[in-house]
Every structure is written in C-alpha cells, then in structure tokens.
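Removed: one protein chain of the complex. Kept in place: all other protein chains.
On to chain A.
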Amino acid sequence: MAEMRTDEAAFGVAISGRTSIPSGENSVWADVSPLLEAACEDLQEGELIHGDNFNLFAAMSALEIMDPKMDSGIVCTYYSLEEAIENGAAPVPISVDKTTDIRCTIDIMDHLLACEATWHKGHSLAQTVYSCLYLLRPERTLSHALLHAYCKVIHVTCKAVLSVVSDARTHEEEDLFTMAYGLPLGGGDRDERCLSMLNAVEETISRQLRACKASSSKRRLLEDIEPLQSNPDLEEGYCRALLCRLRFRKHFYHLLMSMKRPQGRGLELARKHIASCILELDGCLKSSEFLRASAHGMCEKNIQDTTASGCQAIGFDASLNCRLSAPTPPRSIKILSWVKAIEYFLKLLRDLDIVCSYSLVPSLEAALHFVIKFQKSQPDLVARSHLQLLLVQDGKLYGQIPIFAVITGAAGLPEVTNDHDIQKNEFVVQLGQLVINLLKILCTNAAWQRRKLGKMLQDWRVTYVQLELAFKNEFGEGSKPSNNELRFKIFQQILMWVEEQTYWIASRFLILGFELELYSVHDYYMVYWYIYAILIKLAEKTHLRIVMNNSTAKKKAKKKRDSFKDAGRDYQISAAVLFLQSQIYLAEGLSMMFAALRNEHIILAPQGPFNTEHEIFIQQFELLQKACLPDHVSYMSFKESTKLVNFSTLAMCDYFKEAQRIAKDVKSSFANDPDKMAELRRVEQVAEHNNIALNVICRVGAIDPSLKVTFEFSHHPFFATAIVKRS
C-alpha cells in the first residue's frame, strides 16, 4: 500500500526514518497523506462511490486503514523477514549454550508439529507451518545439522501432503489447505537428500545415546564421541526425546511415499511405517515429563501449550506472513496444543491404517461400502484424500479395473462382456464418468458430499434416460432380437443397475441430512416418508437385478435341463432385499407415527407467516423431485397418504413389529458380515423402542393432553427413537 512508483511520488515527501524496508529498483518511499486528504475532500458526506465494479465484494474489500481490527499491516511485530532476522528472532544456533540450544530445538520441533496438525485441520499453510522463520530461509540453518535436517523433512513432507490433497481434489471446501503461493516448499533439493541428512543426524544421536549409557569402562572406547550437549545428567533424556521426534518424521515421510505407489502396491509397507509412527509418537508423549522437568523455570511460558516442555518456541511469527504471502487471512489463528496435535496425528495414522488394510475387493459395491464405513469415523481431509487416490487412479478402480468392467460387474453381467464394444457408446462412457465422480464425491466431507450427491442425482437420471433411448432406438419396443442377444442383455442389465444405483445415491443424500442436522423435528415426518418412498424403489430395483442375475446364472449352469423345480426360487426374496425391507418398515412406521402425532395434535405443526408445508416439502426434496425420484411422488401424494392417519389406524399396522421381525429373521443370512449385523441390531432396537412408545401413545395419548413426545438418536444414527413422558 505504502509503496508507490516514482512517477506517482510527486504527491508526497519521502520518509527518511524507516530504512528497514528498502525501496525497490523502480520505487521509492513516499508519503501518501496529502493524496488521501485530497481524495477525502472530494467525497462529501452521504456520497457513495458508484461504479460497475463497486459491488458487495468491493465494498467488503474496503479497509479502514489504521483501524487495528481491519488493518492487518499494523498488527505485527516486524515489517519484514529480514528485519525479524536482524532483530534476532530466529538465531542460528539458537543458543551458544549447547544444552539450551537442544532444549529450544525440541521446542521448535514440537511447535512445528502443532502447526502441521493445525494446517491439516484446515488453516493456511502460511500461517501455520510457515510461520516458522527457519523454514522461510532454509539456507540459514545449514550450520545447524539437526535443525536443518528437521526443517528439510518438514519441507518435503508438506510438499508430499499438499500434492496428495491437490491431486485428489477432495478439498473444494477446504481450499485454504492447498494455498502455498510464494512459500519455499521442498526447498529445491532432491527429497532423498533430506532423508540422508535425517539419517545422519539420527545416527549421530543414537551413538551419543549409546555413549552416555555405556558403563565407565566402555566409555573410554567411545570417548571420541562428542556428547549432544553439556549437561551429562540430561544427555540420555535429550537424546531419547530427539530420536523419537526424528524417527517419527522419517517413518511418516516413508509412509507418504509408500501410499503414493500405484495400484496400492505400497500399502503393506505403509502399514509397517504406520506402526512405527505410532510407536515414536508414543515415545514423544513419554518424553514430555522429562522435557517439562528439565525446562522448568528456564523459559517463557507457552500459553497455547504447543510444546512438550511448556516453553514458548523460538523463531515463529505468524503475523509476518499476513503480508508476505497472499491470500492469508489477516489475523493470527489458534494453533492446536501439542497434545491435541499428537492426538490428531494418531487419528490420522489410524485412519490411514484402515485405508491400507483395505483388500481392494474388485467390486463397486464393496468399494462403496468401504468408503461409507470409513467415513463414519469422520476422517480428516488428508486421510480422505489418500483413500480417494487409492480408489480412483488413471480413471480405473484402484488403478487396475477399467471402469466399464466395474459397471458390468455391478450390473451382474458375466466377465465376457468386459470387452464388449458397447463401452464405446457415448452414454456408457458418460456413465463411467459418473461412477468415478461418485467414488470421489463419497470421499469428501459430509457437507460437501451431500450437496454434490444432490446435484449428481439429475446427471444419473439424465444418463439413464439417454441410455434407455439409445436402447430403444437400437432394438425397438419389441421383444429381444435373436441376432444380438448379448448386446441386448448388457443394455438391459446396465439400465436396471443404473436405476438401482440412482436410488442408492438418493437414499444416501437423504440420510446425510441427519448427520448434518439439516432437518428440524417438524421436518421428520416428511423426511421419513420420503426415505420410505426411496427405499421401496431401491428394494424393488435390487430385487429385479438379483432375480435377473440368478436366472442368467442358472441358464448358464444347466442350459439343457428343464429347471421347472427352480422356478419358485426367482420369487423368493433375497436377504439383501429383506435387509432393506426392515428399514422400509421402520421409515414408514416413523413417518406414520409423526403423522398421527400431528393429526391428533400432540405435536403442533408450526405455521410460518410466509409459506406453508408445501413450500417446505418443495425445498427439502427439490433435487429429488427434479430428477423424478421416484416418479409420481409429490406433495399431494405425501399428504394423501398421511392426512387420515390417527392412533386407531396406526395401532392396526404393525410397522415397527414387522421391522423388528424381519431384522431378526434376516440376521442369519449376514452372519459373516459384521456391519450388516450391527445395522440389523440397531434397526431391531429402534423398532422395539418405538413399538413400546407407540403403544403408550395410542393408549393414553388421546385422553392425556400432558403427554410429551420427544425424539433422540440414541439407537440409530438416522432412525429416531420416540421418548414418551408426562409433563
């Protein structure tokens, strides 16, 4: 702001006092006050700047200079990195006293870890890790092997993490993460060099540790080894504290590199590094007691607790970057405490371990279930990015299975279809892209994921319609042709699967609304009704697909034999469908219970002054309605099926009992699937509780106006449990 080009400097007088920021080649310092004063007088009170480019963005970009709340430039200790360094903000060595130097180096390492975790949690790199002045001038630490090696590994680690996240592109809403303009990432060195430096210092410190532990007789032999620092009582403790910190960095870097290997080839090795990382972090935690004791009373207290010793780390200044590297929010952010940072890394490692333990089952269904399950533990951005890169590489599932083969597999087609030239059909290509996008979207955070899934529904629907049209054009409305039976079959089964998959996405979209707390209690009854409507269609499509797959398989198995006996089996309902059925009854039961509670005035429906329930319905399900999911479902059909529900009609339909019964029966089919078993148990519990609650309501509800019904999610993440109380 204060820097003006020479030709404009005529307005002011150069300031002689401040010399710490030198003028550039084509610039000199000038006082702009007269210009500003003249500009101020030009604008009368009440006048507004009018211009095409003066929109809300411009208005909000305007700053009131010298207002400390707005003018980031005045809230800083130093005006430039050079000034900070000249003032001794980041000395090398940190102290001439070896013991102090080591103590401070460990504090820097710890604070950097806290900064790194804060960055991963969604703050800018510039204001977290790169608030470290040593990182901003890597060449300055050359003489300090330990600090230099550590800074280098931080550089390359940040670069590696950054590239995973930006390659995965799962971070749209977490965009601050990848902003790294102008920061010396990677330092220009080859990454292997950083590892050899790290190994060298680790080797030296291990020897120092051995030397200090050796008995006095052996010590003579090791005398040529210079100790780490000058206080023999602290030697072992400091050596250990440093070693676990250095080894953690080494394994963490190796872990990132192993996970980067194509087609999941490095996953097994990665798991070994994960185990080592966890071990070393544990060592770091254990070193805390020693570090606290040995630093007691020696340093400035660290109010944010970003170090194990409790001391303030030297060489950090976040305010400097506010102006050095745009775009950075003009305020300092709260760095996580060191303990919280370790907790973050432990969670990251556990999440990465789940990713690495996945056995790359060659089926879309398995991959989808894996992602959904993984997301339940709410992994952070870095872990999600790694999963996404594993799932989709080079446009193939796990970088191995071509997407068309993924689709034919999901549609239950035999392997011979994998190379069929139908994959060149433009709508099949389009479908492939949708499958890839679906996998990627499922790796994003829940808020973003729901929005993207909602928008995606229409794409799936449109693709379905286009495929169907292409199918009809090719084969006409009539019966299947004899000459191209395989092509017909592929089309037919893919179409069926696309519908099923679309309803699956729709159900996921609705369910995520609970996790994100988007629904109010008053919305529940329409939401459960819609979930019920979607799940019915999903069950129907799933059933059709399974029946068709069975008949294909059977035909293959006994082409010639008359399979009259098996005809009945087609009509048997599969376990997968029964599983859905238990959820369908639950959703229907909840929706009907809400309807009865409203119709009997136990829950009062809110009536806003501006719109009605109809508008709420339109808004809640806009994206589903636009995609005709399901067809013919509207506010009218919703009202039609709920308006007459009351306690006496409800008592006759045992929705909850049915849900419970089916869940119980179908369990035996999922003995080998712990996730499905757990879900069935939850369904059973919710159904049982709601059945009891419903009985109470039906018995006393009509006669006792003091009855209070509330809902909670204690048994299931999205099926509510009713709680009945007398108030």
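The criterion applied here is as follows: a contact is a pair of C-beta atoms (placed from the backbone, for glycine too) under 8 Å apart; a residue touches a chain by one contact, two chains touch by 3 or more; residues count from 1.
Here, contacts and distances are computed from a predicted model.
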Exercise for the section: Determine which name in "N-alpha-acetyltransferase MAK3", "RecA family profile 1 domain-containing protein", "Os04g0643000 protein" or "NEDD8-conjugating enzyme UBC12" the UniProt entry assigns to the undisplayed chain of the complex. Expected result: "N-alpha-acetyltransferase MAK3"
Handout entry: Residue touching the undisplayed chain, where the options are A:Lys121, A:Arg384, A:Arg487 or A:Arg598
Key = A:Lys121
Completion exercise
The listed residue (A:Val361, A:Ala447, A:Val465 or A:Ile692) that touches the chain absent from the view is A:Ala447
Handout entry: Candidate in contact with the missing chain, chosen from A:Ile618, A:Met677 or A:Val696
Key = A:Ile618
Handout entry: Touching residue (missing chain; options A:Glu116, A:Glu235, A:Glu280 or A:Asp459)
Key = A:Asp459
Problem - Selected residue (touches chain absent from view) among A:Glu139, A:Glu192, A:Glu517 or A:Asp631 - result: A:Glu517
Problem - Residue ranges of chain A at the interface with the undisplayed chain - result: 45-46, 48-49, 54-64, 67, 69-70, 72, 121-123, 169, 171-176, 327, 329-331, 333-334, 433-434, 437, 445-448, 450-452, 456, 459, 516-520, 523, 606, 608-612, 614-616, 618-620
